[in-house]
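The other protein chains are all here in position, but one chain of the complex has been omitted.
Presenting subunit A:
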Amino acid sequence: MRVKKRMIVCFLLPCILLFALIYLIPMGIVFVTSFCEWKSGGVFHFVGLRNYIEAFVNDTRMHQALKNTGIWALLQSTVHVGIGTVTAFILSRKIKGWKILRTIFMIPNVISAAALGVIFLNVFNPKYGLLNSMISTLSGSTFSKNWYFDQNSAFLTVTWSWLLYAGLVMILVLAGVMSVPEDVLEAARIDGASGLQIDFKIRLPLVRTILGTCVIISATSMLREFELIYLTTNGGPGDTTLNLPLYLYKTSLTDNNYGYANMMGVLLIILGIFAVFAINKLFRMSESDY
């Protein structure tokens, strides 16, 4: 038995070493340097909590980035997961053409963010964009709106880039719904439950842990969302669509303020861990229903 344990450790060792080299040590460096002033030139010195105080007290751009990140994470874990779940429940009834619909719904998830960015820029283009053309055709008069760069519409337009495309959530929930034991459903039917009642009172509670997983995936995806914002609005106009990862990138690569950027990195890690724990608790992920 002892030999077996040693073998397990030996097999795990390369992965643990790699994890330490690639994640743990850099994370340690990020954490330590988040308490330092470290700008271009490589010299850094300890400044205590100054970066954190600056971020929470004076830096209005940071407040906006945090607010946007929070709103997007919330929307993604509610509306986005909701859309995916509803779609999964509809498809689980195996309506005509459900397999084709399932594939179509997944398409945005298999297109690269770079390609999606270009597609959306063209769809929302104020001069020749698809959306403005459609509105013009329907209304019968020329319609022009700069969706991405008007301060009033930029946030919603960027949100559109990911909110509705819940293919991954749909696939996961659909797999869960399909695997609910038939005898449970049959018992419910014998008891006189309607289709909707079965969905809400039997199937939905039984896919609770899968929903929890989807919420974790969706919420944390917003803590690292970068490409689509960078490729479309670059955080603008002003800081209307700025989020924490993009602000981190700009602080690091444009301002060359590595200490401050690493402070944001630490905040992102803390937010991620908090989100995972909170969602785990909320969805009682450790409890089994079967």
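To be clear about the criterion, a residue touches a chain if its C-beta (ideal position, glycine included) is under 8 Å from a C-beta of that chain, and two chains touch if they have at least 3 such contacts; residues count from 1.
Heads up, the rule we're going with is that contacts and distances are computed from a predicted model.
One subunit of the complex is not drawn; among "Cytochrome c domain-containing protein", "histidine kinase", "GntR family transcriptional regulator" or "ABC transporter substrate-binding protein", its UniProt record names it "ABC transporter substrate-binding protein". If you put the hidden chain back, the residue from A:F89, A:Y165 or A:Y258 that touches it is A:Y258.
Checked against the hidden chain, the listed residues A:M7, A:I25 or A:I111 yield one contact partner: A:M7. Residues 3, 7, 10-11, 13-14, 17-18, 21-22, 40-42, 125-128, 144, 146, 148-151, 233-239, 250, 253-258 of subunit A touch the missing chain (whole complex, contact as defined above).
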